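Before I ask anything, let me first share the structure, which is written out below as structure tokens.
Every protein chain but one is kept in place in this view of the complex.
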Amino acid sequence: MKKVAIVMGSSSDLRVMEEAVKVLRELGVETEVDIVSAHRTPQKMFDFAASAHEKGIGVIIAGAGGAAHLPGMIASLTPLPVIGVPVKSSNSIDGWDSVLSILQMPAGVPVATVALDGARNAGILAAQILAVNDEILREKIMRFKKELEDKVTIMSEETRAKFQ
Amino acid sequence: MKKVAIVMGSSSDLRVMEEAVKVLRELGVETEVDIVSAHRTPQKMFDFAASAHEKGIGVIIAGAGGAAHLPGMIASLTPLPVIGVPVKSSNSIDGWDSVLSILQMPAGVPVATVALDGARNAGILAAQILAVNDEILREKIMRFKKELEDKVTIMSEETRAKFQ
Amino acid sequence: MKKVAIVMGSSSDLRVMEEAVKVLRELGVETEVDIVSAHRTPQKMFDFAASAHEKGIGVIIAGAGGAAHLPGMIASLTPLPVIGVPVKSSNSIDGWDSVLSILQMPAGVPVATVALDGARNAGILAAQILAVNDEILREKIMRFKKELEDKVTIMSEETRAKFQ
Amino acid sequence: MKKVAIVMGSSSDLRVMEEAVKVLRELGVETEVDIVSAHRTPQKMFDFAASAHEKGIGVIIAGAGGAAHLPGMIASLTPLPVIGVPVKSSNSIDGWDSVLSILQMPAGVPVATVALDGARNAGILAAQILAVNDEILREKIMRFKKELEDKVTIMSEETRAKFQ
Amino acid sequence: MKKVAIVMGSSSDLRVMEEAVKVLRELGVETEVDIVSAHRTPQKMFDFAASAHEKGIGVIIAGAGGAAHLPGMIASLTPLPVIGVPVKSSNSIDGWDSVLSILQMPAGVPVATVALDGARNAGILAAQILAVNDEILREKIMRFKKELEDKVTIMSEETRAKFQ
Amino acid sequence: MKKVAIVMGSSSDLRVMEEAVKVLRELGVETEVDIVSAHRTPQKMFDFAASAHEKGIGVIIAGAGGAAHLPGMIASLTPLPVIGVPVKSSNSIDGWDSVLSILQMPAGVPVATVALDGARNAGILAAQILAVNDEILREKIMRFKKELEDKVTIMSEETRAKFQ
Amino acid sequence: MKKVAIVMGSSSDLRVMEEAVKVLRELGVETEVDIVSAHRTPQKMFDFAASAHEKGIGVIIAGAGGAAHLPGMIASLTPLPVIGVPVKSSNSIDGWDSVLSILQMPAGVPVATVALDGARNAGILAAQILAVNDEILREKIMRFKKELEDKVTIMSEETRAKFQ
Partner (left out) sequence: MKKVAIVMGSSSDLRVMEEAVKVLRELGVETEVDIVSAHRTPQKMFDFAASAHEKGIGVIIAGAGGAAHLPGMIASLTPLPVIGVPVKSSNSIDGWDSVLSILQMPAGVPVATVALDGARNAGILAAQILAVNDEILREKIMRFKKELEDKVTIMSEETRAKFQ
């Protein structure tokens, strides 16, 4: 199975982004994590993005805040699907800048955008993508969804009891 | 190769959504297109989403406008990756409602959101997902990106000439 | 008199939503409270919504945050009036996503939306709906409004005294 | 069965608001329609709202644009449920002012807000409210929902045929 | 000289609104302060607004948050100039609802809107209005502006020294 | 009686701003109209604002679009009340820039802001300000409000007839 | 004197961007114009940006719409000042995406952002930058500002005459 690369512009984004790593590990997907900045290490970003598909990587998750160019720039350089995580960083205007500069990519260069600070969902989405041709991983995802359901069932029972 | 299902809540969304069909056909990916409304045909939506992964479908593209629940509800019912296209329908507040009600999914249930009216990008993203384990399709995507580049090169030459 | 069902996607919404329960109990309206998640327990949501009108329920109050699909999906499945409470949950962009994904329902499937975190008003509105054909409940609502007025009168006296 | 009163601040709002009248007539609900302006005829608004519940009216639908005070002011004066329709009038900032000044009512005085220009949904919601204790009207609403479903089924067949 | 009436919907708004009282007292303008709620004491609001111009009041300052109808409703009932103060109350969406529901009044019924939580400016504006035909008060306002300037001059000296 | 000065940054704003002139003439208030640009004729703006109160002017109405600095800069230079009209000019982002750069003045320097393109209300507000100490003008304003009411009454009769 | 390079992602942006060329030619500044797309020709963008300062270019103006990464990416690769022009392209959400993805650059990599569609101002700003050490160009800019003033003076005379 291919790996998922998780990159972000600064280690200050790790607080948000490690949720993606965590859920991928739970699902048994191999990850590699790195700091790659579109604005401060453009050459490294360029090299990483242009060669990722040749290095066993199947999906790239990129997180960034403010004028968040990393996911879109990587998408311009790779044939792989790129998942963008808008991060509500300290220099962001309530997250709107992060969301819009990742989401609103021009025709030809898509970024699969998830919710603000939605790194956990980015991880799940990456697993779903790898599972398109992997029955075992899909089974894990279905069990994962079943567990979500079970948690709600427990909350439901507690709540019904409380308000009886 | 698996198929891509393209669904939307109303045939009025076809104007936007057929761009996804078009680009997928250009890339040689098989599609099926249907009208499925979360709010008006909830049972059909339910049946479609819960069984899609058993019917040769690998990726689902769902387009919707206003309080756009179709992509997220399908995502809650399928283990497949779901791509959401916010549509700037006539009843939308400048597209913000469509964008936010597709993008801001809770942890556990991702939707891969593309730009407002970005159906063409949804199609390309679906192809990129199918190409993760398909060398031939990836080659097509790389050629496709090369053509984008070539078009810009022509524009560049014309523009440089014009302003000489 | 019919009951009011109060449902929400997670027990973390209880902090907001129990205001609806409280005011309905003050007004002597019977309630039932449950956790029902559109995205994590879609089948339960489906069953609850499709049968509520056969189980003595007259009005449904549904609270949700972020891409808040619960109120609209319930409305698509029931002939009962559905009141939606946008919740400013931790994963929300200042509440805008919650508000727009509940309010902007397409023609045919209304949700009676109240203010952000406005669960208390959802409870009062549910009581007003039940009171349309219930003189005694309407009397209670009119007394309730009178008490609101009396509280302002007391604040007015204190304030006038303070600034004399 | 009680009547539904449909009021608005200006006859220029009729373009939007008559959708409420139309759907209520389809459902066999009696309506009365009037122009009542919170800002230009405050006394009339006051008299209308304070006495509506004594004149056979069961639900009030109020539409307004810009700084839209009519629905909220009526709600402050009546024990009846009030449905507010934000109208995207010519003097509105993309409808945001209409939406927020109707939706964001303080605790104690709810307005059941529907989508921007959502008068048709206001009519359906009013009927759902009257149907809480009216089996025959509820049957009509369920048939109405069935017809919505049938229209989507026809669109679905046409679309599937088109893209075969 | 006429008085300035300062009203607000709840004593919780006093925290913001007493800045208006304070600056008016500094300028020697007589004030009266009261709690008047458009939504909870509509009759009192009506009586206050319709008679204010007969009771020695020259300008009305009204503060409100959320769906803030108090300034506009008072303006509909009085020939006096009404100054509206949008209050960022706890139930407000970042203040946008307060601002828009005060500012966006329809043609015919103006409200002189000041900045979010701008009660101090409301007080100064009220004084400027009373000073239109009052040379002595205008002199005070000009001295007040001079003091603002002097404070900046002191800050300037300190800052220049600090960065020498 | 003092005059009202109506100024704006460009003759392209006249389309909006002449509504202020029109309503002031209807009410018998003398006006003077000029083009004064904060950004292109700063010295003229400075001279105009600093001396207006010595030239028989009682109120200044200033209209501007985009980064609209004219009303606030005039307010910084005059002791007179300044009414700001945000204009939705061609270079504006849906009017938000005009509104916010006029409304959000710092403490000490108020601008009485009216609705986007609300020049008619600016004129009425200026008249209300002049009427604070002018019984005859106040009478005119009260008749003016009565006429607004009469127009609604006629619309009401037509609408009631239409929907009988 | 150094040249100003004006680049944009697509020839569809020329409609907006040629205003920069025009004003720079009026001021006698040499320009070069090209189409360079961050997303479709990333390598060309990279080469252009990294070498511009060695080719006689003193300032770079970059225009882009939607998720507008061109100005920021160029800024990451050049030591030259970069001016960003947010373009309200057809795929933009009212221009907000263009503005925020250019403006909100992280610390270390500034982009001098001008107004939405503000290419003319970008040209003037570029000239002002070149004029910092060029007395003759500064004289031209001061004459240019004087002409702006003269145009307003003419508008002023016409308007004063019209409203006499």
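What to note about this one:
Letters A, B, C, D, E, F and G name the chains as they come in the text, with residue numbers starting at 1 for each one.
We adopt the following convention: a residue touches a chain if its C-beta (ideal position, glycine included) is under 8 Å from a C-beta of that chain, and two chains touch if they have at least 3 such contacts.
Keep in mind that what you see is a predicted model, and the values were worked out from it rather than measured.
Judged over the whole assembly, touch between the missing chain and the shown ones holds for A, E, F, G. Which of F:V33, F:I83 or F:I102 touches the hidden chain is settled by the complete complex: it is F:I102. Residue-level contact of subunit G with the missing chain is found at 2, 53, 58-59, 79-81, 83, 99, 103-116, 118, 120-122, 124-125, 128-133, 138, 141-142, 144-145, 148. Although one chain is not displayed, its contacts with subunit A can still be listed: residues 9-11, 14, 21, 31-37, 40-41, 44, 66-67, 91, 93-94.
Residues 94-96, 99, 115-118, 145, 148-149, 151-153, 155-156, 158-160, 162-163 are the ones on subunit E that touch the missing chain.
Keep in mind that, in the parts below, only the chains that are shown with their structure count from here on.
Repeated interface, listed pairs A-C, C-D or D-E, reference F-G: A-C, with more than half of the contact pairs matching by residue number. The centroid of the Cα atoms in subunit D and the matching centroid in subunit G are 48 Å apart. Those residues of subunit C in touch with two or more other chains are numbered 9, 40, 66-67, 91, 93-94, 96, 99, 103-109, 111, 115-116, 118, 145, 148.
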